[in-house]
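Input: a single structure, listed below in structure tokens.
Complex shown without one protein chain; remaining protein chains in place.
Order of writing sets the chain letters: A, B and C. Residues in each chain are counted from 1.
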Amino acid sequence: DLPLTVIAGPCQLETADHAQMIAGRMKEVCDAAGARYVFKASYDKANRTSLGGKRGLGIDKGLKVLDDIRSGMGIPVLTDVHTEAQCAQAAQAVDVLQIPAFLCRQTDMLLAAGETGKAVNVKKGQFLAPWEMPNVVAKIESTGNHNILLTERGTSFGYNTLVADMRALPQMAQTGYPVVMDATHSVQQPGGQGGSSGGQREFAPVMARAAVALGVGAVFIETHEDPDNAPSDGPNMIALDNMAALIDTLMAFDRLAKANPIRI
Amino acid sequence: DLPLTVIAGPCQLETADHAQMIAGRMKEVCDAAGARYVFKASYDKANRTSLGGKRGLGIDKGLKVLDDIRSGMGIPVLTDVHTEAQCAQAAQAVDVLQIPAFLCRQTDMLLAAGETGKAVNVKKGQFLAPWEMPNVVAKIESTGNHNILLTERGTSFGYNTLVADMRALPQMAQTGYPVVMDATHSVQQPGGQGGSSGGQREFAPVMARAAVALGVGAVFIETHEDPDNAPSDGPNMIALDNMAALIDTLMAFDRLAKANPIRI
Amino acid sequence: DLPLTVIAGPCQLETADHAQMIAGRMKEVCDAAGARYVFKASYDKANRTSLGGKRGLGIDKGLKVLDDIRSGMGIPVLTDVHTEAQCAQAAQAVDVLQIPAFLCRQTDMLLAAGETGKAVNVKKGQFLAPWEMPNVVAKIESTGNHNILLTERGTSFGYNTLVADMRALPQMAQTGYPVVMDATHSVQQPGGQGGSSGGQREFAPVMARAAVALGVGAVFIETHEDPDNAPSDGPNMIALDNMAALIDTLMAFDRLAKANPIRI
Partner (left out) sequence: DLPLTVIAGPCQLETADHAQMIAGRMKEVCDAAGARYVFKASYDKANRTSLGGKRGLGIDKGLKVLDDIRSGMGIPVLTDVHTEAQCAQAAQAVDVLQIPAFLCRQTDMLLAAGETGKAVNVKKGQFLAPWEMPNVVAKIESTGNHNILLTERGTSFGYNTLVADMRALPQMAQTGYPVVMDATHSVQQPGGQGGSSGGQREFAPVMARAAVALGVGAVFIETHEDPDNAPSDGPNMIALDNMAALIDTLMAFDRLAKANPIRI
């Protein structure tokens, strides 16, 4: 029962400088709070609501930026992959490969990610029950890879709305793998702004805290120095300046939760 | 930001002795943990899944039992009312009148309850958004009664299933009234056993802890010395013997939460 | 397999003249189309979203208006009851007592309605699975009353939204009782306008047609000569002038459906 890991970063890579600024700042914040830190950003946003949404730096440039954070700054890095072909390439540059929620049942993606030997973080689909995740896990395990994380990012709840079912956290933990709460995307309002997704930034700390109180292994929180002008997910991001206070509080809850584990 | 109130008791009244045994034990448990305690039980279960489900002692006998707990044991008492006519009568015997979730939009019920001057606890309907509760509150306030509590007890999520949306807690708190988390009914599986409702007892502490971490005013937890043989709600009740440990832990989270209030 | 019954009227009673105008017009429309007709209006709206919503004529005045339509115009009449006490009184004036969706599990209401010997139409709660309706039916049947109708009016689907599950129609028909499609309320957006419910009038004919194609016994459609200025449910009502064309089309689908019954 290690201390909480904080997975945080901007939604998508903008520039190398920007990524390093956020990684550096978050590393300081997490070190100060006693949290472990993993940098996360996407080199490509492959499923934007509309065609005109910015997609990011692209895989070659993007992986270079991520590799520099990992090698240069010594910070573990997570990024999401979008096709089987990308898995091996991304595995060169990062520590954790993330399977996007929409793709969590694509067998070949899971196998390709598993075969890299890197840690694989699967986001539970918005259409999936938590008790379906063992089927997902078994696909990855079949590659011999047992370095798996499972993420709750909300479940479809009517149109344009997600709800985070707290029962999913201890339920997924029964697989024996660490569970991550994605506090940013579980408060997303998919397609809620017509050509883009809306969000409820004010509820991200609510989701994070509830999950940490239940003893999750990690929280995922997107952050930006100017969320309202971020190229994607702005409506549900936390301002970088607010992260220190948030993480301090979460660590207090983490210590209490780890001392009082939930058993179901 | 007072310490957490624990509202607890058997689902329905069985006998005077049984009620007093549970009230007495829970009072000790809450005193020891530093929690405030309110006894809850129903004199009538007016909306059992099937006609054959046990309905309880009835209003006259039931209110007598409740009054004895209140007057004789000095323990505040909450019970649910089912018709306008019952409000005035029940108000003689208890401290808090509870409006069942299915009835939370029945204007005359809300007015009748409000007019008693007693505290009124409204359970948010399984069909209601949290942002609709101000309309409910306004109906009660129109009677001059501002002694109101609002309870989250889960929202319809497909058939035979409820989900507790943690966002509802801070959202309802914006009314300025205390918010109660009903940890027992939010893990109910309505109609899930054909002629009766199922439940997931193991998740009641999960719901309670997540809500307490968010700083709610109270939790509601049904308890019984032998849940599997309780006349109703057995599948989601906590065994009386397990309540002390549960409440101790909740109080630790409550202290941390009250020291770190959530703001949305 | 009798021809389709059309249950139609304004949401709430306004004046005697207004009710008779609509009843008379709808009777002509249904006679011309070969449909059976039942007038429906409420004497009281007991669960308006907000306290300020108009509630209607009240029970004494309202039942007088309904009785005049039944006795004076020879048109069968349906109205909804809100408390046990109202059942016997309303039974003097109308042919069908309707149990509102929120109240569909209130045992005493169902018994009181059943005991009048009148036909009882139960609206399936927004929180209920179709396979839970046999429990509801059994409560009414316990009074010796087997004159029962079951209505689909939409199921909670996230916040402020309902969805009508077409599977519910043949499923409820397995009880052996006629099934009614409430085309008006299944396209309601509960609480969707803050202090009142919104609706999607354009989809009421969609719901009605789909249900009639599946062979339902009746459709319920609210109508008003000026929906935008109706005191309640305006957003989902059909204009009176559009009812003739709608019912003509529905009857064509009804004849085809009755000739080709669905079996599940």
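In the analysis below, contacts are C-beta pairs under 8 Å (C-beta built on N, C-alpha and C of every residue); 3 or more make two chains touch, one makes a residue touch a chain.
Everything numeric here is computed off the predicted structure, so don't read it as measured data.
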Contact residue for the chain not shown (choose from C:D95, C:E141, C:D165 or C:E225): C:D165
Per the touch definition above, residue among C:A41, C:L128 or C:L214 touching the missing chain: C:L214
Contacting the left-out chain in the complete assembly, out of A:E132, A:D228 or A:D241: A:E132
Where the missing chain touches chain C, by residue: 155, 157, 163-167, 169-170, 187, 200, 202-203, 205-207, 209-214, 249, 252-253, 256, 260, 262, 264
Touching residues (missing chain, whole complex) on chain B: 157-159, 161, 163
Absent-chain interface as seen on chain A, which is shown: 46-51, 55, 82-84, 102-103, 105-108, 125-129, 131-132, 135, 138-139, 142, 155-156, 159-160, 190-191, 195
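Here is the rule we go by: only the chains that are shown with their structure count from here on.
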Turn needed to bring chain B onto chain C - CA fit, degrees, nearest 5: 180
Self-contact between copies chain A and chain C, residue sets same or different by half: same
Chain at the geometric heart of the assembly (C-alpha centres): B
Inter-centroid spacing, chain B versus chain A (mean Cα positions, whole Å): 36
Intercentroid distance (Cα basis), chain C paired with chain B, Å: 33
Junction residues of chain C, two or more chains touched: 159
